[in-house]
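One protein chain omitted, others in place.
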Amino acid sequence: MPTDTRRISGPEISHSPYDYCLTPPIDLIGADKKRLDGRLPAQLRPLFLRAGVISQARGSGYIEVDQTKVICAVYGPREVLRREDFSLKGQLTCDFKFTTFSCRLRRQHQQDNQEKDLSVQLLEALEPAVCLQKYPKSQINIYVTVLQNDGSALSAAIICASLALASAGIEMYDLVLASSVAMRDALTIVDPTEREEEAVLNKTHKAELNAGSMTVAFLPSINQVSAISSDGEILCETLTKSMRLCVENCLKLYPVLQQALVKHRLDKQADTS
Amino acid sequence: MADQYRIAQPKDYYRQFLEKDVRPDNRGLGEYRATVMNIGCVSTAEGSSLVKIGNTTVMCGIKAEVAEPGVDGKNGYLVPNVELSPLCSANFRPGPPGELAQVLSQNMADLIADSQCVKLENLCVCPGKLVWVLHIDLVCLDYDGNLMDACTLAMMSALKSTSLPVVTVDEESGEIKTDPSSRTLLPVSCCPVSTTLIVFDNKLLLVDPTSEEESLATGAVTVVTEGKNVCSIYKPGGTPLTDKQIRDCIERGFIRGKEARSLIEETLCSVDR
C-alpha cells in the first residue's frame, strides 16, 4: 500500500477486532416469516428526508433510512476549470464516498474501486433528469458522503442527490427515485440491510440460480427507468419481476420526496420574511 | 444591493458593523454561535459525535482496530485525521488533503499528546503482543469557519463516548478472541477545549469566526484550556498582539472551556449509554 504523506498514519498492519469473533451466518427470513429486523419481506424501512442541511452548498440533502445515513451537497453551476473539459452543454459530476467509519470494517480515506463504481452509477441515474443544455460552459458537482451504511446505500444516495439538486434550483425534467431489492432462490426482500446484502452474495450458501441484488432508479412523472444495476446471478424472469417491484416501491416514496421539497421551500420563505 | 456590496467590498461592509460593536450575524464580538452536540450517532463506529457551531458541522467517528505494538511493547496508537471533503465548502476540491486539513490533523494529534487526555499505555490489550489502534476520523460536513474548535469538541466528545469490545489473548497459543457483547469505556482523563479568535483590521478581536470573517482576518489565535490550566496557545503568524490582548484571549478561553465541558457532560448524560 502506498504511504500517504499528507495524513497521520497508524501502524502498517492492523485488524478489526471483529475478525476474531464468529459471526454466525444469518437466515434471511425466520420461522415467523419475518426478517432479522422484524420486517416483512416486502416492507420498506421508514424514511427521513431533509433539504438544506449544508449552508455553504447551493443545495443539499440528508436522508436516513433507519440506520443508513447519507448526506449530499450540490455545488454550481460553476465554471469548468480545465480547458479540455470545456463544452457548450453543462456537465454533471458525481463523487461518492463512504466515511472511514461508516461500515462494519474500516474504510480507507482514498476513494476505492467500489466507490468509483458507485459514483458512475449515481451519475448515470441522475444525468437523464437534469436539463444540462441550460447550463452552457458550466459544471454541476454532486458530492455524496455515506455517514453510516446499513444497506441500500446507492438508492438512498440517488434520492438524496435528487433532493439536493431540486433544492439547488437546478432545472430538471423530473425528480429521481430509487429502490433496491435482494433475491435468493424464490425469496425477494425489498430495501435490504447490509447484513442481508452480504448474505445474498455470500458464496458459501448454495443458491441454485437466483442470488443477487438490484437497484432501480426511476423518474416518476415521465414514467421512465433511468438506471438499473444488478449484482449476482439472477434469472431473467425474476429480474423483470423485481424491477416492477422496485418501480412500485419508488412510487411509494414519491410523496415523501415531494413533501420534503415543499417543506424546504416553505421554510426558506419563512426565513426571508 | 447589500448582498452585492458585501461581495464587492467585504472589508468595508464589516467595518460598518464592527464600528457599532456588532457583527453582521447579530453577534457581539465575544459571542459564540449556538453549539449543538449529538453523541453516539453512528453505530458502526466505536465512538462518534456530531458537533454544530452555528452552521459549521463536524462529525467524528472513532474506529478501533488491533495491531502489534511498536518497540516499547505497550503503547497503543491514536491516529487523528481531519477530512475537508469538497462536500463542505466550494473552496475544497476532490483529492488528497490540502494544507488546512493537514494542519488541523496535526493540531489534533498535538492536542492529544500535550494534554495526555488518553494515555497510550491505557490502549494496551496484552503487553508485547497486542494494542489498540484508534482511528479518529473527523469529517467536516459544513464549513462555516472555526473548524479548530468544532474539531476539538467533536473529537473529545467522541473519545469520551468510545467503548471497546473486550479482546483477550490466550497466554499459550497466542490466539486472539473478541467478545463483542461486553464492552468497556475508554478512559479519558481530561477534556481540553480550544477557543479561536481572529484579529480584524490589526486591532479588533472576534471570537468564533465564520468562514467569511476568517477570510478577512489579519491573524488568528487558538487557546486550548484544560480545567484551570492553559494547555497550549497557537498563533500562526499574522498581526502581533499586545500582552493585554493575549491575556484577553486566555480569559475568553477559560469562559468557553467551562461552557463546552458542561455541554459535553450534559450530552453524555442525556444519551443512554
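Order of writing sets the labels: A and B. Residues in every chain begin at 1.
By definition in this document, a residue touches a chain if its C-beta (ideal position, glycine included) is under 8 Å from a C-beta of that chain, and two chains touch if they have at least 3 such contacts.
Criterion: contacts and distances are computed from a predicted model.
Among the names given as "AP-4 complex subunit epsilon", "NEDD8-activating enzyme E1 regulatory subunit", "Exosome complex component CSL4" or "Autophagy-related protein 101", UniProt records the absent chain under the name "Exosome complex component CSL4". Every visible chain touched by the undisplayed chain in the complete complex is listed here: A, B. When the missing chain is restored to the complex, the residue among A:68, A:167, A:180 or A:249 that touches it is A:167. In the full complex, chain B touches the omitted chain through residues 1-5, 7-9, 12-13, 16, 90. Residues of chain A that touch the chain left out of the display are 58, 75-80, 83, 86, 88, 129, 131, 135-138, 166-175, 219-222, 257-258, 261-262, 264-266, 268-269, 272.
Operating definition for what follows: only the chains that are shown with their structure count from here on.
For this pair, chain A with chain B, the centres built from the Cα atoms lie 29 Å apart. Only residues 4, 6-11, 13-21, 53-57, 67, 69, 71-73, 75, 78, 95, 97, 99-104, 106, 109, 141, 143-145, 147-150 of chain A touch chain B when the two sit together in their complex.
Note for the complex: chain B touches chain A at residues 42-45, 48, 55, 57, 59, 61-68, 70, 77, 79-81, 83, 85-90, 94, 96-97, 101-102, 105-106, 109, 133, 135, 137, 139, 141-144, 164-165, 167, 176-180, 211.
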